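Shown here: the complex without one of its protein chains, the others still in place.
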Amino acid sequence: MNAPIRDWAEVREIRRAADETWWVELDSPAIAGRARPGQFVMVGLGVEQVAAPFLPRPFSVGLAGPDRTVGLLLREFGAGTRRLARLRDGDRVLLLGPLGQAFSVSSDRPVVCIAGGVGLAPFLFLAAEQRKLGRQVRLLYGERTADRVFSSELIEELTGVAPIIYTEDGSAGHQGLVLAGIRPEEEPALLACGPTPMLQAVARLAIEHGLPLQVSVEEHMGCGIGTCQGCVVRSASGEWIKSCTEGPVFDARELSWPT
Amino acid sequence: MNAPIRDWAEVREIRRAADETWWVELDSPAIAGRARPGQFVMVGLGVEQVAAPFLPRPFSVGLAGPDRTVGLLLREFGAGTRRLARLRDGDRVLLLGPLGQAFSVSSDRPVVCIAGGVGLAPFLFLAAEQRKLGRQVRLLYGERTADRVFSSELIEELTGVAPIIYTEDGSAGHQGLVLAGIRPEEEPALLACGPTPMLQAVARLAIEHGLPLQVSVEEHMGCGIGTCQGCVVRSASGEWIKSCTEGPVFDARELSWPT
Amino acid sequence: MADLTQRLFGTQWQSPVLLASGTCGYGEEYAELIPLDEIGGIVTKAVSLEPRSGNPPHRVSETPGGMINAIGLQNVGLAAFIREKLPWLRDNLVRARVLINVVGHTEDEFEAVVAGLDGEDGFLGFEINVSCPNVKDGTLFGTDPAGLAGLVATLRRATARPLVVKLTPNVPDIGLYARICEENGADGLSTINTFPGMLIDVGKRRPVIGNVSGGVSGPAILPMGVYLTWRARQSSSLPILGIGGIRSSDDALQYILAGASLVQIGTALFVDPEVAVAVHRGVEAYCTESETPLRELVGGVQIPDRD
Partner (left out) sequence: MADLTQRLFGTQWQSPVLLASGTCGYGEEYAELIPLDEIGGIVTKAVSLEPRSGNPPHRVSETPGGMINAIGLQNVGLAAFIREKLPWLRDNLVRARVLINVVGHTEDEFEAVVAGLDGEDGFLGFEINVSCPNVKDGTLFGTDPAGLAGLVATLRRATARPLVVKLTPNVPDIGLYARICEENGADGLSTINTFPGMLIDVGKRRPVIGNVSGGVSGPAILPMGVYLTWRARQSSSLPILGIGGIRSSDDALQYILAGASLVQIGTALFVDPEVAVAVHRGVEAYCTESETPLRELVGGVQIPDRD
């Protein structure tokens, strides 16, 4: 495994992408050059200050490539992300990454990405890469309402893939949960990232239909690199395992799912 | 006594005035309209954040007038002032003021202001007012070195008074301590603001020569309005008295001076 | 409309928000900044039998996420308090409640202050400060079970007014002290006072605080205060006033859900006096949205089953 890189990165651009949602491009060629879709970075402001985010916050790499910036899809949630959303071009953040396990995508079958909310982030990166390799990607993307939807033009611009959008109230795209977009009979491999209830539903469906599924989980983190044991999820065998190093992407069969 | 005003004020302008020293103009007509030279404001960033300055910091009103901004002369000292120095035009700060006792200047005799470092701030305001009333002001202003000196052009522009500058190393103005500028035999009333050792020296001199002296003292503050008892200085009779309400400007005879 | 009223200590409370002792003087200074008579009330600066001159400066300084203070309980003393401060409280706080924070070096001194005030008008009851880390003996009663029991029993005999004991966080098990207060006749508990702390000016190699050490308050201690409130609640059925680091309604609700009926705001007042009203309004909005009267939220945190 490669050691993570610590890098003070400049905000090259931060732009509003939807309600309380921002697209952030950070100048970090070293991390961008190494990151794989599904990996994440810890984003902090350094030890000089103690206001939230005092601890760095984990974010999926939303786009990256050699010599490129690291793109993040940032949604305001609590005090830490609210402050990060107030960053301006030219500000600097302290990055640690790339961290964790990436999605593994085999070349012989197309993938279906199931994104809930900012769970979209890793799939932007993944879709862009797959498209560059000329492969098919089906991207299902769900939000609660239209004002939360990351612009589908921007998604196409960034990835070359047109998302299939679901909103709970039907205010954009199809009405309903993103789950409705899954065609269990004909899907090859599923990848999912989003809120835990969504992951649970997808996992149930995958198990039921015997479909391979990789999920990216979210747990509170301390260090991001495996030392603090803060970020555990329950493994299929009932152990607490670290989502920062053994995840955040897991084969759904490695984890225990409530029944 | 008028109640202090609480006001979220916009930074209209912040510009570098000398090494680690900034001139800040805040939009606060209500406070500007009431402030008198020698009074101060508490400058904070509100309860939403906890990084320094978590507690508001006291600053002398450096310039003000009806319908005008509140001007502050801000020097980076510790973490709190460093962060305030990073404010940008359009940012907002939470002001509480005007607070404390002003200098009292009688019309019948010209004043001599003795400023050490950012102790200059209240005298900018005072000099500007006195000049507007057509009165004479002698402004002695000392700094350690030239790069700390608040531009004498800017002082003249703001106040109409040309300062007499002293630097310890002689790199600007006269060489020596600002004390050297006092002419005990011929001075009328002295006003002094600056570091405690300077105030002590001026007080010794004033006592020796029987000159009237008002000093503006600096003590750590909690509330700025007289509730916490945090800001005490020793009175001539040995009591601890509050510098935020009974000061910061005191008649030197009210205080106890080490001998 | 949200119902924020509670009946506690034999009286009606219109709001759960009080200003904490030592951070609001005797009320007057905040009168024009905070609509005092619209909040729950105030707890006065400590009153001792004799005037106290307090500690040398610096008395306050910022710490990471909070502040440290060592005022040394400077106050005008009982007689001057009754003469100069109490009348203003009586005349100006009608719907808001006043608790008088009381300190003493000895049990007798505590008793003399309580007895001396008992017959006066203008306040509801007492908050007994056995937890000040900034004076010698300040936490003596607060950390000694037998001493605390004796003190509370004595004061109980001295007054029929509400008697709230302000506990120190500086003990292995606050529950023990909560029970002692309850068993000896206290009516309520305040959790918590400050944590002893020290700052050193490394340039001068001297303590920043004139008193060498002081008490740490502010947001930094919020999680400790919530925890100790919850622990006190587990061990006693007395109403609790939750204190420590509150600067938002979310913070206040943490204390309330942990078991506090009322909350006190201290340090945050220095940052923004309007925080008292903002916390009140935020709690009100929470009650409205969740269609729950405040009193039903008290202690309402759901503790998951442990396996």
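Order as written gives the chain letters A, B and C; numbering starts at 1 within each chain.
One rule holds for everything that comes next: contacts are C-beta pairs under 8 Å (C-beta built on N, C-alpha and C of every residue); 3 or more make two chains touch, one makes a residue touch a chain.
What you are looking at is a predicted structure, and each value in this text was computed from that prediction instead of being measured.
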item	value
Identified contact with the non-displayed chain, of A:A35, A:V50, A:L87 or A:M198	A:V50
Hidden-chain contact residue, picked from the options C:L257, C:A278 or C:L294	C:L257
Chain not shown: contacting residue from A:E10, A:D91, A:E156 or A:E219	A:E219
Residues from chain C at the interface with the omitted partner, ascending	63-66, 68, 139, 143, 168, 170-173, 195-200, 202, 205-207, 210, 212-213, 216, 218-224, 226-228, 230, 245, 250, 253-254, 257-258, 286, 300-304, 307
Residues in chain A touching the chain absent from view	3-4, 6, 44, 46-48, 50, 52-56, 80, 94, 96, 219-233, 239-240
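What we mean here is this: only the chains that are shown with their structure count from here on.
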item	value
Interchain centroid distance [CA atoms averaged], chain B/chain C, Å	35
Between chain A and chain B, centroid-to-centroid distance (C-alpha), Å	52
For chain A paired with chain C, centre-to-centre distance based on mean C-alpha positions, whole Å	45
Residues of chain B engaged with two or more neighbouring chains	48, 50, 52
Sites on chain C at which at least two other chains make contact	64-65
